[in-house]
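Left out: one protein chain. Kept in place: all the others.
Here is subunit A:
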Amino acid sequence: MSKVIERPRYVCALGGAIGTIQSLPRAIPILHSSSGCGGNLAGALSGASGYNGGNYCGGQALPSSNVSERDIVFGGEGRLQEQIENTLKVMDGDLYFVVTGCMVEMIGDNVHAVTKRFKGEKLPVLAAETVSFKGNSYYGYELVLETLFRDFVEPAPVKDAGTVNLWGVVPMQDVFWKGNLGVLKSLLKKLGYETNTFFGQGETLENLKNSGKASLNIVVSDAYGIEAAKVFEEVHGVPYITVPLPIGDHGTSRFLRTVGKALGVDEIKVEKLIQEERKAYYPYLERLADVYNDLDFQRYATVVGDPNYTQAVTRFLSDDIGWLPELVVITDILGEEQKERVLASFGEYESGLRPEIVFDEDASSVVGYINRHWPQNQGQKYHKGFAPGVIIGSVMERDTAEQFKVPLLPVTYPISNRVVLNRAYVGYSGGLTLAEDVLSLVVAHR
């Protein structure tokens, strides 16, 4: 029997796909599934991603074939065709994307055969088999990207040296995705590059369609979007690099150096940009220096969540604000190869920190790891417990934080106790935002 995951931090492949498509500008998802899927997923996605309900044709307003028993017995392809025709008539979009629920995959409906009938029409109708018994949100994200890269992005034999594509920040699963993509785009602009982020503010489907001419794909993750990058390389001949999500000076400077090197940017130019950014960054932190020491703002920290955020937050806490993030719990399901790549992103700390890193999907396990890492006071006057401590994780760490009487800052999915609009944690500016948020927890009781 397979292992049960207690409080998983993602939805199904269909949910991941819906979240991804509804975050694309002017794209309309069409669900080929029974009626519960869309509604349940809209609730799960919105409530867990800082109340990002989705815009036009997102959230609760999703076109769906709503297959019933009759469609299951006789096959639902006819119902899907009708749904696509009607959606094209009444919903105003520029790209229509069919995604599937488990029930139609079980009975083997051929969605590609149906969408093929719409080939040559004014607007593109794509399809991906988002089989949720094969994977979770992240798998759905990969499938949507792979389909876009194969079937929507136009071939571009001539590459533009000044354009790059960037992904790996998963819409909805990264609750701060929109703000984060914007920051990364403007950072690369400072390095002299136009960046397609597909999902960020101001992006268009036209950019996505022409993204085949990019000279490099930057996957800002050691776990997500890599399969899609391989497809992009195979179909459009654009190489890719993976680079960890950057938060604060130490993370972002590494990011700029890695990307700069891959793009062949003059090292001097990269270092100049880093110096400029630091000039703006550190004076803000310097303002806190006295009070940080006088009131002792330093904390132990446990970082819990997906691989993108945990490595970024750990580096930021350790190297940018001098905390002791000694324990990291990575909660996503990862393969051995992914684990190796992820582990490698937890090294080379300026502070000399060597955090304990564990892979465990269950929310309730975190307590045990904290107790193991910081043993409880057993009647001793002096002991090294998890105090004063802070947990940086998701809303699922609330119970754990209450148990240890430590503050919690939710930055990884799911987040249901914050409303998130354009807040960003990546880059230099995002580092300052995160510093504000975590240090505010330290003074919250005053």
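In this section, a residue touches a chain if its C-beta (ideal position, glycine included) is under 8 Å from a C-beta of that chain, and two chains touch if they have at least 3 such contacts; residues count from 1.
One rule holds for everything that comes next: contacts and distances are computed from a predicted model.
Asker: Refer to UniProt and select, among "Molybdopterin synthase catalytic subunit", "Ferredoxin", "Nitrogenase iron protein" or "ABC transporter permease", the name of the complex member that is left out.
Answerer: "Nitrogenase iron protein"
Asker: Which is it among A:R70, A:R117, A:R287 or A:R354 that touches the chain not included here?
Answerer: For the chain that is not drawn, the touching residue is A:R70.
Asker: Even though one chain is hidden, which residues of subunit A still touch it in the full complex?
Answerer: With respect to the unshown chain, the touching residues of subunit A are 69-77, 106-109.
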